[in-house]
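Yeah, one chain of the complex is gone here, protein chain that is, but the others are all in their spots.
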Amino acid sequence: MNAPGNLRDRTEAARQYFVAREQWTWSEAVPWIAAVGAFFIFPDYMALGTQILIAIIFALSLDLILGYAGIITLGHAAYFGAGAYATGMLSAHLGWGEPITAMLFGGLVGGVFGFLSGWILLRYHGLTLLMLTLATAILLMEAANAAEYWTGGFDGLVGISIWPLLGTFEYDLWGHTYYWYALGVLFLCFLCARRIVHSPFGRSLVGIKGNVGRMHAIGAPVHRRLVTIYTISAAMAGIAGGLFAESNAYVTLDVLSFARSGTVLIFLVVGGIGRLYGAFLGTVVYMILEDELAKLSPEFWEFGIGLLLVVVVLFFKGGLLGAADSVTARWKQRQKP
Amino acid sequence: MTAAVLPMEQALTAAISILFDGVAYAMLLFIISVGLSITMGLMGFANLAHGAFAMLGGYVLVSLMLNAGVPFLAALLLTAVFVAIVSIPFERFLYRRLYKAGELDQVLLSIGLVFMATASITFVYGPSTVSITVPEFLSGQIDLGFGTFPTYRTFTIVVGVALMVALWYGFERTIIGAKIRAAVDNRRMAQSIGIDVDRLFVLAFALGSGLAALGGGLAIEIIGMSPTFALTYLVFFLIVVAVGGLGSIRGAFVAALILGIVDTAGKYLWPDGGAFFIYALTIAILLVKPEGLFGKA
Partner (left out) sequence: MKFNTLFCGVASILGLMAGQALADTVKIGVVLPYSGGAAQFGEQIDRGMNLFISQNKDAFGGHEIELIKRDSKRPGGDIAKNAVQELITREKVKILTGFVFSPNAMASAPLITQGKVPMVIMNAGTAWIPSLSPYIARVSFTMWHAGYPMGEYAATKLGCKTAAIGFTDYPPGKDSRNAFTTGFEKAGGKVLEALPMGGPREVPDFTPFFQRIKNAKPDCFYVFVPAGNHSVAVVKTYASLGMGDAGIKLIGPGDITQDTKLQDMPKEAAGMITVHHYSADYQTPKNLAFVKAWKAAYGADTTPDFMGVAGYDGMAAIAHAITAQNGKVTAEGTMKALSGWSYDSPRGKITIDPETRDIIQDSNVHKIVSKDGRLMVEVIDTIPQVKDPCKANAIGKCK
C-alpha cells in the first residue's frame, strides 16, 4: 500500500485489495465438503448434526452484529425464540405446516422484533445497552410464559406438525431429511452474510465499530446502519429459530433464555469473532465437545468451559481461527529465506 | 390471572407485609450489589462474577457453622473477612489485566469465572440447596408494635440499614471515602493530584467482595443458596447497579428498594406473571435515564 504514484493509482490499488478479499478461495470449500461428508461418515449422528447446523446459522447472525458492527448483546436469543415460537404457533394453532414458508415466517417475526427493539435500544451504549438487551430478552420470556394459551407456557408448545418438505421428504427420527434442509438454509444465509460483509455497507459497519465519532463526522447515518444490520441479524436468528421449531416439533421457554444467548456468544468467542467462519468452527467444536464430554462429568464440563473462556480472553483473542492465523503466519515467516 | 382484592383493613395489613418482605429482600440485594456498583464506577470493569463472591460467602458460612460449629453472627463476620481477603489475588492477577480491555472481554472473562465457581461449588458441596439453622433469638416472630413480623427478616433489614449508614458515613465523611469519590468522578485527575488509585481500588474491591459474602450468608435463610445462585441472581445484581447508577451507594440502595418491593408486590398481587414488572420497570428507567437514577451522565 506504499505504492507511490498519484491519487487515482492508489485508489485503484485499494479497490483491488477489497475486490481480492471478496473473491472465493479454495479453502472456503472446506466446511461445506466437511458438512456433506459428515452425512455419509456419521449417519447415526444426524439429529445432532441438524442442531449444529441450526446453531451455526444463529451464531452467524450474532457475528454480523458483534463481529462487524461491534454491538454487544446478552439477549440475542430473543429473536431466535421469537422465530421459534412464530413457526411453532403457525403450525400448532393455525395448522399451517409447510416448512419453508413457516421458517420464513419465523425469520420475518424475528426481523420485526429486531427492528422494533433495535430502533429504540441502539441509541444506547456500554453497560446500558447490555442491560437493555438482557432485560428485553427476559421480558419476552416472561411474556411467553404468561401467554400460556399461545405458547404452551412452561409445558412447551406441543402439537407442531410439519408437512413433508417439498411435498416428498418426511421428518424422521434419524434427522436425515432435516440435515440437508438445514444445510441448504445455512448455505443461503451464509451467502447473504458474506455479501453484506464485503459490501460498502458492511465495511461502514466495521468503521462504526472502530470509531463511532469519526463515522458521525464523515456524515455516515450511524443509527440507521446499525438498525439495518440488527434487523437483518434478528431475521436470520428468527430463521434459525424457525428451523429449530420444525426439527424438534417442540418449543420451550428455553429458546428465549439467557443461557442460549450466552452459549451462542461462547461459540463465536471460541471460533473467532468477525470472521464468519468463526461461527462454523466455534459452534462445531463446542457442540461436539459438549455432546461427548458433558456426559462424562457435567461439573468438569462446566468448569472446562469457564476455564476456556478465561484462557481465550487472556491469551487467544482471535479464538481458534485467530490462533490458526498466527500459526500460519509464523509458518510463512519460516518459509522466507 | 387472580389479582388480590381485599377489604380495607386486610389491604392495609397486606400492604405492610408486602413492604416488609420487599424491604428485607431489597436489603439482601443492596448488601451484595453495592460492592459491584463501587468497583464498576471506579474501574469501569463489568464484573459479572460478583455474585460468585456472594455464593462463596454463603458456602463458607455453611461450612463454618456445620463443620466448625461457629455461631451464626461470628460466622457472618468471619466469612466476610475471609472472602474479602481471598478476592484480592483475583483482582491483582486476573482483573487488573483487563482494565483497558473492551467490555466484551470483561463480560466473557467474568462469565467464565462464574462457570468455574459454579462447577467447583457443585463438585465440593453437591448440587442441592444448603440450609443452616439460625439461632433461636433470630427465628420465629417479633412484635414491633405495629405488627408481628418474622424475626430473621427484621434482622436483615436492620443489618442492611446499618451498613448503608456506615457506608454513607465512610464515603461522605472520611478522607478515604473522599479519595474514592474523587477517583470515581475523574480517575486521571485524582491520579494527577497524587491519589494512589490502584491501591484504592484493591481496597474497594476487597470491601465489595466482603460485603457480597456477608449478603450471601444472610441470603441463605431467605432466598436460599445453591451452586446456581451466582448465575440466577446475576441479572438482579446488574439491574441494581445499572438502575442505581455506577459508583453510587445511594443509587444502589434506592434501586434495591425499588427492585425488592416491586418484585415482592408483583408476586403477591399477580402470582401468574409477577416477575414481568421488574424487567419492564428496568427498561423504562434505563431508556429515560441511561446512566441510572444517581449515576453521572
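By letter and in written order, the chains are A and B; residue numbering begins at 1 in each of them.
Keep this in mind: a residue touches a chain if its C-beta (ideal position, glycine included) is under 8 Å from a C-beta of that chain, and two chains touch if they have at least 3 such contacts.
As the structure is a computational prediction, the values presented were derived from the model and not from experiment.
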item	value
Touching residue (missing chain; options A:147, A:192, A:220 or A:249)	A:249
Footprint left on chain B by the chain that the document does not show	2, 4, 6, 10, 13-14, 17-18, 21, 25, 122, 126-129, 131, 133, 139-141, 148, 150-153, 221-224, 226, 228, 232, 264-265, 267-268, 271-272
Residue ranges of chain A at the interface with the undisplayed chain	44-45, 47-48, 51, 154-156, 158, 173-175, 248-250, 252-254, 294-295, 298-299
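We take it that only the chains that are shown with their structure count from here on.
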item	value
Separation of chain A from chain B, taking each centre as the mean of its C-alpha atoms, in whole Å	34
Residues of chain B touching chain A in the complex	40, 46, 94, 97-98, 101, 103-105, 107-109, 111-120, 122-123, 235, 238-239, 242, 246, 272-273, 275-276, 279-280, 282-283, 286-287, 290-291
Residues on chain A engaged by chain B in the complex (per definition of touch)	66, 72, 74, 120, 124, 126-128, 130-132, 134-136, 138-139, 142-143, 145-146, 258, 262, 265-266, 269, 299-303, 305-310, 312-314, 317
